[in-house]
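First comes the structure, then the notes that go with it.
A single protein chain has been removed from this complex, and every other one stays in its place.
Note that the chains take the letters A and B in the order they are written out, and that residue 1 is the start of every chain.
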Amino acid sequence: MKTFIRATGNISPQKTFGPSVLLQDVVVQNGNRLRCTEPDYLKFIDAKAIRRMSRIIKMGTAAAMECLREAAIQNPDAIVMGTAYGCLEDTGIFLKKMVEQKEEMLTPTAFIQSTHNTIGAQIALLIQCHNYNNTFVHRGFSFESALLDAMMLLEENAATTVLAGAADEITDASHAILSRFGLYKKEIANNADLYSIQTKGTIAGEGSAFFLLSNQPAEKDYATLDALYTFYRPADTKQIEQQIANFLERQSVAAADIDVVITGRNGDTKGDIIYNEIITTLFKNNRTANYKHLCGEYPTSTAFALWLAASVIKESKLPATLGANSPQKIKKILIYNHYENIHHSLMLVSAC
Amino acid sequence: MDKLMTDLKGQIVERLNLQHIKPEDIGDDQPLFVEGLGLDSIDALELIVLMQQQYNIKLNNAEDGPKVFRSVRTMADYIKSQHAG
Partner (left out) sequence: MYSKSAAVYVAGIGVVSAIGNNTASCLQALENSEAGIGPVTSLDTIHKNIIPVAEVKLSNEEIAEATGLSAAISRTALLGMMAAKEAWLDAGISNALHLRTGFVSANSVGGMDRTELFFPSFLKDKNSGRLKNVVNHECGAVTELVAGGLGIKNFVTTISTACSSSANSIFFGARLIKHNILDVVVAGGADALTKFTLNGFNTLQILDKEFCQPFDENRRGLNLGEGAGYVVLVSERIAATIKDQLYCTLSGYSNANDAHHQTASSPDGAGSYAAMKGALALSGLHTKDISYINLHGTGTFNNDISEGTAIQRLFEPHYPKMSSTKAFTGHTLGASGGIEAVFSSLAIKHNIIYPNLRLQTPMTALPFVPERAFQKNVAVNHVLSNSFGFGGNCSSLIFSKL
């Protein structure tokens, strides 16, 4: 059984939403925090519904609606998504009011909008979808778990179409807290410099990407998602390389068969060690591309990577903004990413 | 009374995040719930707290809710009746 990527919807710090030339120019933002380029939400979501949606719910909903529009589907057989942080803005608002008002005169809106499954639930509510609906909230595996659930549903024939996606946001509060944990570069001019500065930390990102997956082919499919694999807390670089090699072997794919390897390089010296390693060993003869200078670092960034891989395969070439001299006829892409050296994932995407 | 209703309309739009509506578009007697403005049970809870915070009024009886919140005018009437005397 194959998993076909029939349509996508992507709200990110780049101009990725809606029909457009793939990454024609790179949006450059100063500092260590990338913000999404957001559409006019009223074009996608009814005004009456929109009032009950915080920013991340709007982002997720609009990305999902755009995906469904492209797929020409009104009601998918399932909706599954991943979010590591959930609805941070509303969580923060409710906490703030709880503290400042000493638990008095609190109102429900921020609370009900703070639950992690709200995005998936709002999508279902908007399109009146009574089918399977699930939300995964496991850090750097949130999106991968949602994809796995989707692929299993398709394999079970419990669904023919699955709307699968992810959403994560940065708020002022979360940026402040994660900065204190040392996640982000203290000094960086802008995202274009991400890989040239060899220092600790990366840049903060956010976004929401959705995919319409199916076990039936269709004329305008982007690509197939051939395989997905995750591994958790590997002991060392050797184990990581072994996992990647074993993954390729299981798929009967050699490094030479891969046209582009998209890596989750994020500019952090420690985190990038493994990427530096594999491009000299396993993938020494492969063309590689990075994506986190486009969307920043966040637990569900692989949704952006999958969108990128699928879009590149659809065009069959890399956009100039991702490097000169694109290989001709790109048919197979491997995505390898890790989040904080804890959550590692591999995705193999091929032309149909 | 008119000022109270004008204030209420502004507060309703702001509190309930009714982005697509201007306060002056809400009719004095327009039904707020189900039909008319189409508010729901969560909005009702927000309005109850609004009454408390802005006007220091607690609904005596939860069952009075639908009557009190039927329209901006009924809300204003209730506020005045609680403040009078």
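Criterion: a residue touches a chain if its C-beta (ideal position, glycine included) is under 8 Å from a C-beta of that chain, and two chains touch if they have at least 3 such contacts.
Predicted model, so just to flag it, every value in this text is computed and none were measured.
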{"item": "Contacting the left-out chain in the complete assembly, out of A:P13, A:G86, A:G201 or A:G296", "value": "A:G86"}
{"item": "Contacting the left-out chain in the complete assembly, out of A:A124, A:A227, A:A309 or A:L348", "value": "A:A124"}
{"item": "Candidates A:E66, A:D149 or A:D259 - the one touching the absent chain", "value": "A:D149"}
{"item": "Chain A, residues in touch with the chain not shown (by the definition above)", "value": "52, 79, 84-86, 94-96, 98-100, 102-104, 106-108, 111-118, 120-122, 124-125, 128-139, 141-142, 145, 149, 152, 155-156, 173, 176-177, 180-181, 230, 232-233"}
{"item": "Touch residues of chain B, complete complex, unshown partner", "value": "40-42, 45, 49"}
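Operating definition for what follows: only the chains that are shown with their structure count from here on.
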{"item": "Centroid spacing, where centroids are CA-atom means, of chain A and chain B in whole angstrom", "value": "42"}
{"item": "Residue numbers on chain B that touch chain A, as the complex places them", "value": "15-20, 38, 42, 45-46, 49, 52-53"}
{"item": "Interfacial residue positions of chain A with respect to chain B in the complex", "value": "42, 47-48, 50-52, 105-109, 112"}
